[in-house]
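With one protein chain removed, the remaining protein chains of the complex are shown where they sit.
Then we have chain A:
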Amino acid sequence: MAVEKLFKDEATEEKGERARMASFVGAMAIADLVKTTLGPKGMDKILQSTGRGHSVTVTNDGATILKSLHIDNPAAKVLIDISKVQDDEVGDGTTSVVVLAGELLREAEKLVGSKIHPMTIISGYRMASDCARKALLDRVKDNKDNAEKFRSDLMRIAMTTLSSKILSQDKEHFAKLAVDAVMRLKGSTNLESIQIIKKAGGSLKDSFLDEGFILDKKIGLGQPKRIENANILVANTAMDTDKVKIYGARVRVDSMAKVAQIEGAEKEKMREKVQKIIGHGINCFVNRQLIYNFPEELFADAGILAIEHADFDGIERLALVTGGEIASTFDNPESVKLGHCKLIEEIMIGEDKLIHFSGVEMGQACTIVLRGASFHVLDEAERSLHDALCVLSQTVNDSRVLLGGGWPEMVMAKAVDELARKTPGKKSHAIEAFSRALIAIPTTIADNAGLDSAELVAQLRAEHHKEESNAGIDVITGSVGDMSALGISEAFKVKQAVLLSATEAAEMILRVDEIITCAPRKREDRM
């Protein structure tokens, strides 16, 4: 009867078991996809874009991998979304969150198979995640008051984060870079003031942190290459021809002579503007927009270093470091704040010339110059460093620290297991399942490192049965080791975010019992 045509053509509907199956399968497929990248011995993935040029990315970063997937499965999209949020919010743990959510769903599938209602599973998961969080809170360390210890905490976190990335060979070097950079921010989480410049060539070890500021621009012709005690005016103004902004204005002339006159007036106007700028008593002028040849020449005549076309972020950072303000009008030279720095010079990195501002007033911003063999390496290095910076900057604000190497998961699993034993009713099955899902993370880390995961995890479990154990998986030696002695730490904030968003996502997918897919919007054929 008419019921068959309830929906529009091509719209589909999945019900009950089938819907649940579809979402479980989709979510687990995604989790399995990124699973192999987890941990210090995780593998990378090559992503080829479908766009023009089929550009290739090699990465280990969960969020980056998932972002570039074209997924049709709705449940898989939920997982991608949480990974993206994890990236935005704390920057690291993007793989862990997906793997954990996938494991939670895998366990849930088994429970559903043994006829336990999804709602019961959800309430069990909730209790378990609360309990796990409490267990973590009990074991956090906070070294905020002790500056030296805090710094070493940061170093450890940075090294742990970096160890799973391409930078693991030089992790100490990069960890130091990242910690230095973040400490300069003095508690702000604004990572914009850390500039990362990538220059192909050299090796990763040659990367360095520069206390000053480096602008990837060339100095105009005939202008001084080196300025000491520079007064810098940072500007965002048109230095080509100044357009008349009054609406509807246009030039209407009736003879060639007039054209010449107007042109003269235009030039005069520009000259005036340049004069005004020079009147600020500056010897360096940085503009966001283009500077045409004519004003450039004028600047050169006045012995002023003029830099054109700095990008917006660059301008903002420059203003930040030199303490100047971004100016657009130049009528009141006395009240414009100028930026200062000790020395501006042109430096060479590899084959490129860059402008280096050193001895800046405000030490908040800094530049990290990355060197590496190829663009792919550099891109990946940047992503890894970004992860580390994110985690560090979050840790500066929330200084609670946990051990790494599967330690937090084992602590949580132990607490959750105990809860399961105390809970009456069907929920206890779900709580047990939660602890199994947590243990899956150290298992995966061991598996990825080519170790005997079953053996190791069992050992770990036994170790954790003792009170106050610091045991975790030591991937390097392939055995169970003391994490605090090995110096492997993770930020509490990251772990908490992983736990909460993974549970939330699993819960969301579990609650679904019907998937309705609308007919895909018809794309107009552009061919």
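Here, a residue touches a chain if its C-beta (ideal position, glycine included) is under 8 Å from a C-beta of that chain, and two chains touch if they have at least 3 such contacts; residues count from 1.
What we mean here is this: contacts and distances are computed from a predicted model.
Undergrad: Just go with whichever of "Vacuolar protein-sorting-associated protein 25", "T-complex protein 1 subunit epsilon", "Guanine nucleotide-binding protein subunit gamma" or "3-hydroxyisobutyryl-CoA hydrolase" UniProt uses as the name of the absent chain.
TA: "T-complex protein 1 subunit epsilon"
Undergrad: For the chain not shown, which residue from A:Asp32, A:Asp88 or A:Asp452 touches it across the whole complex?
TA: Counting the whole complex, the residue in contact with the absent chain is A:Asp88.
Undergrad: Of the residues A:Ala11, A:Leu137, A:Ala373 or A:Ile476, which one touches the chain left out of the display?
TA: Checking the options A:Ala11, A:Leu137, A:Ala373 or A:Ile476, the one contacting the hidden chain is A:Ala11.
Undergrad: Considering the whole complex, not just the chains shown, which residues of chain A touch the missing one?
TA: 1-3, 5-9, 11, 13, 19, 23, 72, 74-75, 77-78, 81-82, 85, 87-91, 117-120, 126, 189-192, 236-237, 242, 244-254, 258, 261-262, 264-266, 269, 316, 319-320, 325-329, 331-332, 335-336, 390, 393-394, 500-501, 504-505, 507-508, 511-521
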